[in-house]
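A single protein chain has been omitted; all remaining protein chains appear in their positions.
And then subunit A:
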Amino acid sequence: MSKDIKVALIGNPNTGKTSVFNTLTGLKQKVGNYPGITVEKKIGLCKLSRGVKAHILDLPGTYSLNTTSLDESVAVELLLNKNAPDFPDVAVVVSDVENLKRNLLLFTQIKDLKIPSILAINMADRMDYKGISLDIPKMEKLLNTKIALLSTRKNTGIEELKTLIEKYKELPKSENLDISVIDPSYFKRLKNAFPGEDLYKLWVVITQDVNFTPLDKKDIQSQSPFEIKSGAELKRLQHKETILRYQYINGILKETYSVDRQAAKGWRAGLDKILTHKIFGYLIFFVILLTIFQAIYDWSSVPMDFIDEQFAAASEWVKNTLPPGVFTNLIAEGVVAGIGGIVIFIPQIAFLFFFIAILEESGYMSRVVFLMDRLMRPFGLSGKSVVPLISGTACAIPAVMATRNIENWKERLITILVVPFTTCSARLPVYLIIIALVIPEGRLMGLSYQALTLMSLYLLGFAASILAAKVLHQILKVRSRSFFMVEMPNYKWPLWKNVFYTVVEKTKSFVYGAGKIILAISIVLWFLGSNGFSDEFKNAEQIVTERVAQEGLSPNSQAFVSNKLEEFTATMPMNITADGSLTPSAAVQDSLSILQADLRTRVINQEIASYRLEHSFIGKMGKFIEPVVRPLGYDWKIGIAVLTSFAAREVFVGTLATIYSVGNDEEETIKNRMSAEVKADGQPLFNLASGVSLMLFYAFAMQCMSTLAIVKRETNSWKWPLLQLGFMTIIAYLTALTAYQLLS
């Protein structure tokens, strides 16, 4: 068996490098992080002829080996370290036929590292369109390399590239340029100080901002015969290097590359005029945002309901199939429900990334950055923060994942930290029920108070995220480059293949990356809610049954039963008897008593569930935290609901339903039951003060374990999600406290 070939795919951003990667590897990809940092690492497998396998490593896009970001330094570090396990046998430098000149800069640098390199010229399908002609054989000779001219769009040239990879041993290893001409005396001293080392490699190491093993920069600087250059001097030399390389490249392209400007066509100018226009640009962007938002919000509700039903059915099935016991409950209510809680997010993630991939692929995203950069800058955010912030209004999880497009780490981090303030769809059930309870029905200038309250909550979410960003921008000390530059690529039709891969990859990364944590927390919460150590918990069924036998049903349950019976009698067919009065037929009488028995069983079960929850671990915890939440206007029942809704905000309503022993599906009943709830002094528990306090608490608190899990995954540390949980909970508590104390 022959040895597997290690290939590094490297290239400028916007050259279709990812398309080449997808075409070579198909779905045989593994996406992870480089150890300890948040830079994405993608490896894929490509089958060559005669059973030879190539491991393709997709390096982060970079314009050159002069790194200015963490992403780029990952690429460079790999190419410098011959002992790294991923060190490539061959580098494939992907370039775009339209920007060949600029792309060759990186190519010559990689050649100078003496790594066998193939030049893959992508987007060959655009040559006719742009009037470009190339002399490939001559270019191969001048650059001393092999060239694959390919088009991932038209699927041409891929086999040729594979053949070149297979024969990588035949590639010349020689360098293109002699770097020492930019400062001969300096390089001579460098050579004397490190006789065994390659000069260009030394130079790249010296000019990196990060230290590499085994060659340490400090080590170089401590060498006495060697004069240290200041940062500014080094940069000036880098400028000289760049100019030198461009001279070399221009010389080659003059002989091999020509553009017939007459034949060149393009929509760039026309589209740019509209899409970056002061007014139309923003209008179009706004419409696109609305569409995306609508899609995540509306279109995903159908698949989400479906998933919800399927998992409820699966949980039921497990309960009915397996022998009853703790283990069955763990599977049915802990594990199956927990997995359901992960899968339910897939539609939203898929929809958001479907749109983001289209925006990125088409080149439009750069225009968004151009339009929004100045407006977002005062808040420490990037033009690219806009899409995550808006899509956070549907769900924070895909929004946090969408921040991957923000290159600047500080801007990305701030965006991740503030996105959960935006009003996500999980807050809606909480808001709606509380608004219905505590906000009067009147109107102000034709707008109902209730609608205005809901709108204010949305605006509050945005204001909170922007303000939090501003504050974080001031206090976060994160090392990050402030230099801003966005390439404005040509407009292109999105490659559906790439859109598809993005959606699949993001979904996988959520399910495997954050899924474990979500599952673990939901099992813990399930355990706390369905186990207890007290006798009350263990004998809940007996205690409640005895109580019902002695005292009858609770007033609330009685009211519920009689309501249901009335509803039923109102609809049933009547017989007119001889004396003219109405009586139900015998059959109806029977069904009525069956219904009555059913309802009785149901309310007794609800009362048992309520009693159980009250005496479970989490019920005890709710009672324990009552002194903490009482200043906010909550009792221990709300305390329990706040604790359980840490899983997800909408759980709040369900928990209250259980604890008030009403059915989960009876929204009207829950509302009636809530409004009937009174405090010790006979005043309603849910009044304006406690209602506003609750809404503010849910507006600001990080009540979502799934978001925490995805933040952990995206920042690769527990530090940021915990910080986020901390500051959001504090803000939530303080605002809720202030609101309740002022209003009550």
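Everything that follows uses one rule, which is that contacts are C-beta pairs under 8 Å (C-beta built on N, C-alpha and C of every residue); 3 or more make two chains touch, one makes a residue touch a chain; residues count from 1.
Methods note: contacts and distances are computed from a predicted model.
For the omitted chain of this complex, the UniProt record lists the protein as "FeoA family protein", which is one of "RNA polymerase sigma factor", "Copper-binding protein MbnP-like domain-containing protein", "4-vinyl reductase" or "FeoA family protein". Among A:L142, A:A193 or A:V486, only A:V486 touches the chain left out of the display. When the missing chain is restored to the complex, the residue among A:N144, A:S180, A:T242 or A:Q596 that touches it is A:T242.
Check A:K6, A:K53 or A:R102 against the missing chain and you find that the one touching it is A:R102.
The chain omitted from view is touched by exactly one of A:D308, A:D373 or A:E677, namely A:D373.
For subunit A, the residues in touch with the chain missing from this view are 63-64, 66, 68, 98-99, 101-102, 105, 232, 235-236, 238-239, 242-243, 246, 268-269, 272-273, 276, 278, 366, 369-371, 373-375, 483-490.
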